[in-house]
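Every protein chain but one is kept in place in this view of the complex.
Here is chain A:
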Amino acid sequence: MKNLIKKSIYSFYPKDSLKPYKLKLGYIFHTEQIYDDTYFSWLLEFCSTYYEITGARAICAIIPPTNYLLAQSLKEAGFSESNFVSRLRDIEKVATLGYHGHFYNSKTPKAEFAIHCNSFQLKPLIEQVEADLNWFRKHNIDHNGIYSGGWWFMNAFLADMLITNGFRFDYTFSRAPYFFNLFSDQIMSENQVRIGESFYLESGKGKMLCIQNFIGAHATPYVEDFDRNLKNLFSPENENGLNVGVINSHDYDLDLKNTLKCIRHLVTDAGAEFFSHDGLRALSEQQARKTALLDLNK
């Protein structure tokens, strides 16, 4: 019933409502369950088809098996580390890898024990980031200096640690209500960063280019939902200049058919252009005028 109503309402909704915004988009996965055969095959299929449609490579920010939850899941699934590495090698053929971190205040990896802005403890964060990054090094997996935060968590300490460890690109910041993060919100508000505007985050040890997440990728047959949700975030300002950012999903909640449908729609009806990480980087470097300074004492 709800779908029927939607269908009839959307028959009046213009297909090109996002056209004025000059969208420059990328696609990022928070890649968390590649030990699952089905999700893994969806992921590869998506990346290949996405490339055929857009000419762009998706970004797959991966969780390394040092993560408490992934370690537990791999063990339960009887999935070996070497199999995991070999799947990353397969992903690398069709997408660009990055690092996706989920950190806990407990050895029990449950969401209620998540390290977040208001449940922050530095020591376990340092331990887990170091273990994760050692894993990348040990297995010679290139994260390309790209980070995207689990639960959209970011704060000054994590950013500082990432910059210190050579990360130069972040895809964690967002203005979408469900991706809200206190630190991100403060940084963007204080520096008057609008949605779709890339910017730099700088510590004493270097700087990181931050490319925003617009909204989640689309998972219903009604692409107009996507248009409406994204448009709601935009202000009249967004009609001037570029709007650079990514849309995202997990590997395990990807709606292969409808997301690809939406991407075709964005290309055809909204005039959106899709870019690989390198393209997003070039556009963002051109666009970025603002540099937010990290303050570890705040």
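The definition used in the following text is that a residue touches a chain if its C-beta (ideal position, glycine included) is under 8 Å from a C-beta of that chain, and two chains touch if they have at least 3 such contacts; residues count from 1.
To be clear about the criterion, contacts and distances are computed from a predicted model.
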UniProt protein name for the omitted subunit, picking from "ATP-binding cassette domain-containing protein", "GNAT family N-acetyltransferase", "Dihydroorotate dehydrogenase" or "ABC-type quaternary amine transporter"? "GNAT family N-acetyltransferase"
In the whole complex, not just what's shown, which of A:66, A:96, A:128 or A:155 touches the removed chain? A:155
Hey, which of A:52, A:76 or A:112 is the one touching the hidden chain? A:112
Contacts of chain A with the absent chain, listed as residue ranges: 104-106, 108, 111-114, 116-123, 151-153, 155-157, 177-178, 180-182, 185-186, 189, 296-298
